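Okay, structure first, notes after.
For this depiction, one protein chain was excluded, whereas all remaining protein chains were kept in their positions.
Moving on to chain A:
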Amino acid sequence: RNMADGGHYYNEHDDRTAPQYRSRKGRGGHKGRSYDRSRRDRQPGSHSGGFGGPGPRSRLADMDEDVAMSDNSQDSSAQHRFNPYGRPIRKGGDGRFDRRPGKGGGGGRGGGGGGGFRGGRGGGGRSRSGWFKVTIPHGKKYDKQWLLTALQNICSVPYRPVQFHVDHNRAHFYVDDSSTAHALHKCSHKITDTDGYKVEVHVNPSAPPSSLVSDLKPEHLEHLKQCMAKRFDGSQQALDLNNIRTDPDLVSQNIEVILNRKTSMEAVIKIIEENIPELTCLNLSNNRIHKLDELAELVTKVPNLKTLNLSHNELKSDRELDKLKGLKLGELWLNRNPLCDFFKDQASYIRSDGNDLPAPIGFDVETYYSIYDSGDRQPLLDAYHDGASLSLTTPYSTQNPSRSSLGEYHKDSRNLRRHKDSTLRYRLLKHTRLNVVAFLNELPKTQHDIASFTVDVNTYTNTLLSFTVSGVFKEVAVDGKSRESTMAFSRVFVTVPAGNTGLCIVNDQLFIRMATTEEIRRAFVAPAPTPSSSPVPTLTAPQQEMLTAFSQKSGMNLEWSQKCLQDNEWDFNRAAQIFTQLKTDGKIPDVAFIK
């Protein structure tokens, strides 16, 4: 299926809020350290607001902001649509799915007896619809079959009970004919139950039973489909049906779409199945949903569904959630449902199918550590992803605190067992490669015993390789002589494939403790390797100059300036042009200018 053909109803999506330094024709070449993606880490809410519970309009606002980047033509017909509430028309949609000729959906049982879709509620008075509600006051205790058969046996006319249900102690059903109703009424007190009591039958005129009223006619289904098209965001494959009952387009047409009713939900699912089966996000918040029976169909009909928002509904039991088994969801929003009161505030981890396609790529541990020991760790910048994280942990040691060299590391140690304040915890995590390497550069100079290293591969997929390096190192005094303390470390790296350099580090966790006597004894048996010059490329002198100039002229910090220049092949003028253009469009976030 090609969503792109004539796809007027969605925006061409490519990091709308991230600055695009290349002149964009589709996605540019892929570098391991994807600039755009890393920026997401620093921009709060770079994707539009997501699915809150209440507050359906917030999504609209986000989409409107992005209109400028949109490739799709304005849909003038949408703008002239009936719009009494002044709700801004979603520019993303042109009100049509039209990927397949809509089959409208079965008319099924036509709405019972006139009365339209806003049939009078409650009993009493003459029913315009010709429906009657039959009530058996203590009917709950009877077997349904027994009761209905017993009535049929003595009733002078055959009757067809509609929507038999039990409510408190009472049993109810509907009949659509006054003479039938009358005949049933005459059966009251004629049947004796097994306890010796007489069965009472009450009959009252009533509105059509809801199960029939809510049947949507083909033309209503068409309106519903258009309404849903407007609420569909093709770029995110997201459908927002928050509080759909009050949608002006439906209300103005007197169409009742009440999602806690089976027929409404089924109609909606059918429209999804026929038009947007690749849906990944569905927002059903605020719809008084109390049962998930119909949603079980999503498993087969909407197999790509990853996010389901059921917040602000009427779900009372976690057993309802069993009906969603089989859906491979990534997120399930359940806040503001009665069932939440029965759960502690915690997340649940549920297993998934791992997809392991082995593609191990080598990471040069030796090179990393030779740079690490070289006295200048700046070249390690190229080993890290823009969005890399690093943290360091040392155990709290009461042994020889004054002699312990761990003191140098201790002040930056991140240990969730000891630090409970969330701001402190956040601060101790170094984030983005500049911060990571700047921090590493401040750590004491070291000499690692590479011969002592063990490297274990923890796990790998086709996008991730994680391994642990353990060994020992000494601290080196500035004058080149070794200090006395030998330390042991265990370092976990998570890396991703990166262009032609192989791998780059996205997560780095370093644990350092004092070495044991045994470790000290075995360490540094072989002569320590002399640090070699780094093979990792750095900026040439002309590049350095260009960078300084560009940073000065643009006002951006070195990191962003460098990226802009790199993305434009170090063509100063071109980079400047792109920069100016983006700046005028307001596409460059403030963080770029923080020095």
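The definition used in the following text is that contacts are C-beta pairs under 8 Å (C-beta built on N, C-alpha and C of every residue); 3 or more make two chains touch, one makes a residue touch a chain; residues count from 1.
We take it that contacts and distances are computed from a predicted model.
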- Message: So one subunit is absent here. Using its UniProt record, which name fits best from "Nuclear transport factor 2", "Ubiquinone biosynthesis monooxygenase COQ6, mitochondrial", "Trafficking protein particle complex subunit 2-like protein" or "V-type proton ATPase 21 kDa proteolipid subunit c''"?
- Response: "Nuclear transport factor 2"
- Could you tell me which of A:L429, A:L443 or A:V476 touches the chain that is not displayed? A:L429
- Query: Among A:A229, A:L381 or A:V494, which residue is in touch with the absent chain?
  - Reply: A:V494
- Of A:L148, A:L284 or A:L334, which residue touches the hidden chain? A:L334
- Item | Which of A:N415, A:Q543, A:Q566 or A:Q581 contacts the chain that the document leaves out | A:N415
- Contact set of chain A toward the excluded chain (per top definition): 34, 37, 40-47, 49-50, 52-53, 311, 328-336, 340, 343, 345-354, 356, 385, 387-389, 391, 393-396, 414-417, 422, 425-426, 429, 431, 454, 456-459, 463-464, 466, 468, 470, 490, 492, 494-496, 506-507, 509, 511, 513, 516
